[in-house]
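Rather than the whole complex, this shows some of its chains in their spots.
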Amino acid sequence: MTKRTDMTRTSAGYFVSQETSIAADNPIATPQASPPDILRCAYMELVVTDLAASREFYVDVLGLYVTEEDENTLYLRSTEEFIHHNLVLRKGEVAAVAAFSYRVRSPEELDQAVAFYTELGCDVRRSPDGFVKGVGDSVRVVDPLGFPYEFFYQSDHVERMSWRYDLHIPGELVRLDHFNQVTPDVPRAVKYMQDLGFRVTEDIQDEEGTVYAAWMRRKATVHDTAMTGGDGPRMHHVCFATHEKHNILSICDKLGALRRSDSIERGPGRHGVSNAFYLYLRDPDGHRVEVYTQDYYTGDPDNPVITWDVHDNQRRDWWGNPVVPSWYTDASLVLDLDGNPQPVHARTEDSEMAVTIGADGFSYTRADENEGKLGNQL
Amino acid sequence: MTKRTDMTRTSAGYFVSQETSIAADNPIATPQASPPDILRCAYMELVVTDLAASREFYVDVLGLYVTEEDENTLYLRSTEEFIHHNLVLRKGEVAAVAAFSYRVRSPEELDQAVAFYTELGCDVRRSPDGFVKGVGDSVRVVDPLGFPYEFFYQSDHVERMSWRYDLHIPGELVRLDHFNQVTPDVPRAVKYMQDLGFRVTEDIQDEEGTVYAAWMRRKATVHDTAMTGGDGPRMHHVCFATHEKHNILSICDKLGALRRSDSIERGPGRHGVSNAFYLYLRDPDGHRVEVYTQDYYTGDPDNPVITWDVHDNQRRDWWGNPVVPSWYTDASLVLDLDGNPQPVHARTEDSEMAVTIGADGFSYTRADENEGKLGNQL
């Protein structure tokens, strides 16, 4: 990725540069086939161990709308969604992610997906009737990073609930915003995602160029998914957007009232990365859910890539509030296409937590005072 | 009230002065008895003609909490209330107000209320068990202006719902804020209210000293009740407070979703008077309900009285948005202690609507440009 010497420091403390191709040490070869034209992250299929408990969390507490349900599966959507679902909860033995699903621009793109991943030597399966209800012809793959990715175009249409204010709750989740994945080698992952047509919007690096995380988009927001450096493949979180900040605060207030405040893992706070206001929750299986609002438009081809110094204590929380260790260490397993958990490979580079917190790490609030080892964020 | 020459014009365009005793043309004599020590406006008893329709409006739409109900009566309260109710809806033939009820500081104050109003020659009735459920020893009177006033101290306690965020809705009404009464002669009414222990916080006058409305308080907000000049005695509105402005906006959004937007009479907007953000609704019987937030502390004895020029187009709506004629002309009947509607007496002085709107009235946005007759707010 871009070297710090080729970046411009802004008045707010981060760096900007133009996106470049990644030089990964152990790159995944770029296929000859064009990638499918992806519109956006569309839904996640989650395996949960107690469907009733998960229904209570996602429907009764978070207020997602139930499009359809049966004994083993719940199909949920956010307020403004017009396709069948943004989240599928399926009952199973092991809590894990069965699919990160992206919508493509047309039915024909599925042929591209097959060609692209076949060339990459991946396990590729296609189901003309879809792998879940409400969605038609779909392609599922285990991608080169080990994640179960899905692509589809056809979906049943349902009513947008945006005008149904009579049904809205104080913490209304209006939109699926993004996924976040954990993978050991971030530049390797980013290079592959660029090949798949994603654009980088932000990243976290140190002065030596070690990359700790990167954010990538198809739709014109900061991301459709992010790659977080760590033991993987694992799923870090799935994120829904609200309209305003008070909507997010009201989720916390409600969890307190329900005596479920221990579901709040981190936040609420303001991200440095993305500039969004955020909150991280943990569902009954420990799957992490972010709630998020007000990042920025990224749809121009020359959209400046933002790089944050890993030692900048405002990169993850603009207010300098601590990132709890579990946020760095915990993540959900992901499944292969037969439903078996993927093995997890350890990150070998420095971990962001180690270099920023505690006896061996340091963070600064003001870059020109960074000689001091703070290590006291937590 | 204070003459304009004794007022100070502020940088925001209104005038301030210290409260004075009112010289009314036809004053109600000040009793020898001390008035009861009033804490605050506590509840209104409304007669409604269709209890189911009113329940839908106040409970399903506005979200007031039902403390108790029976076939003919609903006892409702706002989120943070700990006494039994803030609103009683009683089924009856004629939509009207049966009581403007104030809480006093102690049981003994009821003797004071009896003495005060007996001396004024009013119809005074006392019920040791209260006139409605949930409230004990109470005094009801028809006051010298013709309004049914109630005073009580004892009330059953109920749980404050402030921490029950799991039950809150986007338009949560947290507090009964004030009443508003229509009466023909405002200075005469204010003088009597001062005798009853109320303090004036704001008023609307013209340069000649005609008073169009006045706001008066016991608790330390802008008002517990206001006197609006017009044909009376009638009830202009009852007002509940929200925490934030978006709560008020969400009530409008919800009414739109329910295809009940014609319940919105005026607003939302920012008041000049009181500085509060507001909305006026009409219930199924036409009773007017205000929703309001963020006025200011008035509890100091030398709290400056604010006077607005009746021709200042920002006095009623700080944004200069028009006041609809119905807001000036419509109001609810009030009942005597036998349940009969009080006769309505016409205001003989200029009406605020006439002097500010249309062919004969004028309003200015900038005082130094007031030569121009605008008359075009509507």
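Note that the chains take the letters A and B in the order they are written out, and that residue 1 is the start of every chain.
Following the convention adopted for this analysis, contacts are C-beta pairs under 8 Å (C-beta built on N, C-alpha and C of every residue); 3 or more make two chains touch, one makes a residue touch a chain.
The shown structure was predicted, so the numbers you read here are calculated from the model rather than taken from an experiment.
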Checklist outcome for this item: Given 2 displayed copies, the complete homo-oligomer in this file holds a copy count of 4
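One rule holds in what follows: only the chains that are shown with their structure count from here on.
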Checklist outcome for this item: Averaging C-alpha coordinates per chain, one finds the centres of chain A and chain B separated by a number of Å equal to 51
Next on the checklist: If we count contacts the way the header does, which residues on chain A are in touch with chain B in the complex?
Outcome noted: 163-170, 172, 244, 246, 250, 253-254, 256-258
